[in-house]
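Before I ask anything, let me first share the structure, which is written out below as structure tokens.
For this depiction, one protein chain was excluded, whereas all remaining protein chains were kept in their positions.
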Amino acid sequence: MGDRLGAMSRIDGRTPDQLRPVTIQRGWSKHAEGSVLVSFGDTKVFCTASFTEGVPRWRKGTGEGWVTAEYAMLPRSTNTRGDRESVRGKIGGRTHEISRLVGRSLRAVVDFKALGENTVVLDCDVLQADGGTRTAAITGAYVALADAIAWAQGKKLIKHGRKPLTGSVAAVSVGIVDGVPLLDLCYEEDVRAETDMNVVCTGDGRFVEVQGTAEAQPFARDELSAMLDLAVAGCSSLDAAQREALARTLG
Amino acid sequence: MGDRLGAMSRIDGRTPDQLRPVTIQRGWSKHAEGSVLVSFGDTKVFCTASFTEGVPRWRKGTGEGWVTAEYAMLPRSTNTRGDRESVRGKIGGRTHEISRLVGRSLRAVVDFKALGENTVVLDCDVLQADGGTRTAAITGAYVALADAIAWAQGKKLIKHGRKPLTGSVAAVSVGIVDGVPLLDLCYEEDVRAETDMNVVCTGDGRFVEVQGTAEAQPFARDELSAMLDLAVAGCSSLDAAQREALARTLG
Amino acid sequence: MGDRLGAMSRIDGRTPDQLRPVTIQRGWSKHAEGSVLVSFGDTKVFCTASFTEGVPRWRKGTGEGWVTAEYAMLPRSTNTRGDRESVRGKIGGRTHEISRLVGRSLRAVVDFKALGENTVVLDCDVLQADGGTRTAAITGAYVALADAIAWAQGKKLIKHGRKPLTGSVAAVSVGIVDGVPLLDLCYEEDVRAETDMNVVCTGDGRFVEVQGTAEAQPFARDELSAMLDLAVAGCSSLDAAQREALARTLG
Amino acid sequence: MGDRLGAMSRIDGRTPDQLRPVTIQRGWSKHAEGSVLVSFGDTKVFCTASFTEGVPRWRKGTGEGWVTAEYAMLPRSTNTRGDRESVRGKIGGRTHEISRLVGRSLRAVVDFKALGENTVVLDCDVLQADGGTRTAAITGAYVALADAIAWAQGKKLIKHGRKPLTGSVAAVSVGIVDGVPLLDLCYEEDVRAETDMNVVCTGDGRFVEVQGTAEAQPFARDELSAMLDLAVAGCSSLDAAQREALARTLG
Amino acid sequence: MGDRLGAMSRIDGRTPDQLRPVTIQRGWSKHAEGSVLVSFGDTKVFCTASFTEGVPRWRKGTGEGWVTAEYAMLPRSTNTRGDRESVRGKIGGRTHEISRLVGRSLRAVVDFKALGENTVVLDCDVLQADGGTRTAAITGAYVALADAIAWAQGKKLIKHGRKPLTGSVAAVSVGIVDGVPLLDLCYEEDVRAETDMNVVCTGDGRFVEVQGTAEAQPFARDELSAMLDLAVAGCSSLDAAQREALARTLG
Partner (left out) sequence: MGDRLGAMSRIDGRTPDQLRPVTIQRGWSKHAEGSVLVSFGDTKVFCTASFTEGVPRWRKGTGEGWVTAEYAMLPRSTNTRGDRESVRGKIGGRTHEISRLVGRSLRAVVDFKALGENTVVLDCDVLQADGGTRTAAITGAYVALADAIAWAQGKKLIKHGRKPLTGSVAAVSVGIVDGVPLLDLCYEEDVRAETDMNVVCTGDGRFVEVQGTAEAQPFARDELSAMLDLAVAGCSSLDAAQREALARTLG
């Protein structure tokens, strides 16, 4: 397989194990407690973290907070305009599925006791799509969440000394295209992939979510292994980008 | 009234007849045939124009095209997060009303015969709101529409020599705050306004829409006149900004 | 323009500044606290005002009341049967828009402190449509509202000496047809109008709402002025009709 | 039971076997092909029959027509205002059930071959409710349907010599209150009834629908018989009222 | 008519007054407080009774309980697959109507004071349909309800000595096919029936619901009588089957 990897040229000239250029711009909204414009190549997702005191009814009195997420695509974020889900009057299965994935991924690094009875809603709206929107959303939402929590700490809405974040989280897609495992598929690669996998990792390299789907044909154990290797390395790079973004002073 | 005008200082230091800083960035999406990020101060609206061949069923065989618009606010575009209309399963009255206003305003400068049986959908998504989102949406959507039509002309999708745009259109809000007519209200002014008016003008200074609403108390004929004067001048400045934006070469 | 006005004959023989025959029948329902069948020519709208103690949750404890409105058309109120919005499962944009307009217009003459924590819901159901349904609805709803408030005063549900109504409100449409400004358009005129405007005035001649729309072509400032003149005079006649109706003893 | 019948005085002074005053006003809408305002005492239902050429897709090419019905109550037709089903976004079970009943009842007297590929939609909107709205709706809808068919025959939309109506149909409620069978219950009687029954008959005295419901306690065979006797007699009177209404010249 | 009855052979060899084989299997779910798989020939309905403490809001503080029902068909319970109502986003009229019928029928034998402020929800899901699904649902739901109440008595959730069930209830369909009254129609007979009737009786032979519908032509009083005779006898046999089922020890 190595030879093929060496010889192959990806659509955009990347090597198989190379991420697209990643940018994470914080403070993109004057209203939200945390806000990020994240881009993985031409994929751009606007993530806001809305911090509010109080929790949903089913959680009241537990002393624990809550984090949830909603993902959506703007109608013309894709090559062909899609109907607005608000106009259709219902949310599609894909939107539901990704919203749930983003929420679960972020909750994996939150200590709800430390958060106290507060809620953070993460909104991830895709402004431009070119593959990997859900992984960009998770990666950006983590940074927005971190900013919202820092904001709440500054406002003393979280008890002194409490650390609601137990770690960081980032996500990347991997896939097998023409038999070659590739990291961070763009849309054109995604369409051609035999297998498509989204992997969410913590900053210390453990798994939060592993979702692999055989698109064209079932995959073998060694292919799964190769994809996981790429994904773990990719998430590690994204973790570095998140740290760097958070280290900057927010204007 | 003149004295009060002279003495008064607006929240952001503007004079009563002054617009907020206006920016119109074209080419903001790689997918849409026309796309603009328009800002009126802190109000930012992302406008895309999607050009497709063909028309809705009720229009087929007429030889005429169609232009329609959808307006929406991202959940955290405002100071307090609002529920997503897709999640609530229905579009609110305000959204409906503004979508219809934007569509009507743009259709006022379109020659549907010249457009031929093609459709342009204008999506105006508010990324950040600070008053005047509907007027920014109309002003930006016109530029996106102009770009989409130029694109279609380049692709020969519109017959040679036909001019689907019969003019330009821009919009601005005016209101009376503490008895003083003001141009282009920001959110804080809007909340305090006794009367609120949205005016849509063509580039040659005629009216496409005039919508005045007494918020706190009914308004007199001379107040209406003063507001119209401000609005016509404001639209004229916006018309200049649109021309300037369209004169730039699109990267 | 004067000559044209003099020479012109409207479809139904009216002069340009003439209203259609207006009737306002009170007490049209045995259940509602206020009820009116209003007709502007062949346009007939059934308006009920339902008075209930208490206010919506967001208003509780403020000591202030609330007034809201819902407008709808019966499916066969028009020439061609329309789908029921209850069957389609959602309210259309036009219905939303008019319901909001009616509610705002009535609220403009209500002192919510004087009303106390009570709610009035105005239902305006179009039984037969021939243009001007929204203006007939506002004009009739005011009378139903006045009756409902009188009923509540009789029942001591409003504190002695309080006057929840600060004035009266009426509405009329105006438009420009073949270059001539006309008052109170019937459906056939409305369809042909270049410009269509709805104006809501208080009994003392000030504006509550001014909504002008260029249907076929943008309109100039002097045309706007001519339309406003007609509308103010029309609303004044409607105000007289409202007073006369309210002066009658309710059987 | 006879003695009790003789001694009893109904709320409104009727004898047990007496209908409320019934009025059937035709031509109540200028738009609909058939239209009727029917009243059974204080119950008032506005029925329109909309005739259109063509049939629903599933019926195309069969040479047969279709008749369907929609029933609804205006929000303040009852003593307490009910939510609009269009606003709630769905039709309630009771509305569904009655719409289906009205449609089935009317279809029972239609020869679809004779109607040809045409559709009649019957809209029955309750303006004021005081018990028996569904039976008034059926009784009025029949007259509206007859007028719509006569209209279509006049327009030659139905083949010469064809008779789409095979008979007439009327409906009435019966019930047992304090052990006494009563005809045509008003709301107050309906609430107190142990058993409530709606009966739809053809003009020749046969049954189209018989729907009896034990509200407070199960009913015996002889009680059922007594109710059916009352209903058959009541429908016969309604049939006479329908004939009389249809015999009048429509202004 | 007697001769025809004697000579006739039903599709499945039954005599006109014969039920299909009826089975009532209790304890079909490990979760529900009462659960039954009831079959009337090839019609199979899964009925669960869910007992919960507390009542809906409108019933709180009355000391009375509540019983309600929901009926639904699995998409492929019929010969041709039907759309899921959850996917279509709304419940159809037939489903609404039958759910209401089942609820009313069961409530007819419940003493809500004796039940106390507890709620039982009866879910009747049709696994396989071959005519008579609503009557099988009622017949099975009664047994599930009886089991749920016995369960609650065992748990002391109902006061000692109270008897929430005042009787039993069963239901059967009857119809007229080719002029012959038949008991318990299977689907093929139902489709051919001129008249179709559903009858719900208490164990002591009184009526709870009588719903007769002329499918192909109106029916006469003696036909109604003949159908009622068959139905009363059929319900009596079903009552025996219910008693037998309830007499068995629940594994």
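So that you can tell them apart, the chains are marked A, B, C, D and E in the order they are listed, and the count of residues begins at 1 in each.
Basically, contacts are C-beta pairs under 8 Å (C-beta built on N, C-alpha and C of every residue); 3 or more make two chains touch, one makes a residue touch a chain.
The shown structure was predicted, so the numbers you read here are calculated from the model rather than taken from an experiment.
**Q** What are the shown chains that the omitted chain is in contact with?
**A** Across the whole assembly, the hidden chain touches A, E.
**Q** Can you work out which residue in A:13, A:56, A:161 or A:218 touches the chain that's missing from view?
**A** Hidden-chain contact among the options goes to A:218.
**Q** Determine which one of E:60, E:76, E:162 or E:243 touches the chain that has been left out.
**A** Residue touching the chain left out of view: E:76.
**Q** Give the residue, chosen from E:60, E:84, E:113 or E:243, that touches the chain omitted from the document.
**A** Here the residue in touch with the unshown chain is E:84.
**Q** Could you pull out which residues of chain E are in touch with the chain that's been left out?
**A** Touching the chain left out of view, chain E contributes residues 29-32, 35, 42, 46, 48, 50, 52, 70, 72, 74-79, 81, 84-87, 89-91, 95, 121, 123, 125, 127-130.
**Q** For the chain that got dropped from the picture, name the residues of chain A it touches.
**A** Listed in rising order, the touching residues are 90-94, 96-97, 99-100, 104, 108, 167, 197, 201-202, 204, 206-214, 217-221, 224, 228, 232.
The rule is short, and it goes like this: only the chains that are shown with their structure count from here on.
**Q** Which neighbours does chain B have in common with chain D?
**A** C
**Q** How many angstrom lie between the CA centroids of chain A and chain B, rounded to a whole number?
**A** Chain centres of chain A and chain B, defined by C-alpha means, are spaced 33 Å apart.
**Q** When you check chain B against every other chain, which residues touch at least two of them?
**A** Residues 89-91 of chain B touch two or more partner chains.
**Q** What topology does the chain contact graph adopt: line, ring, star, complete, or other?
**A** line
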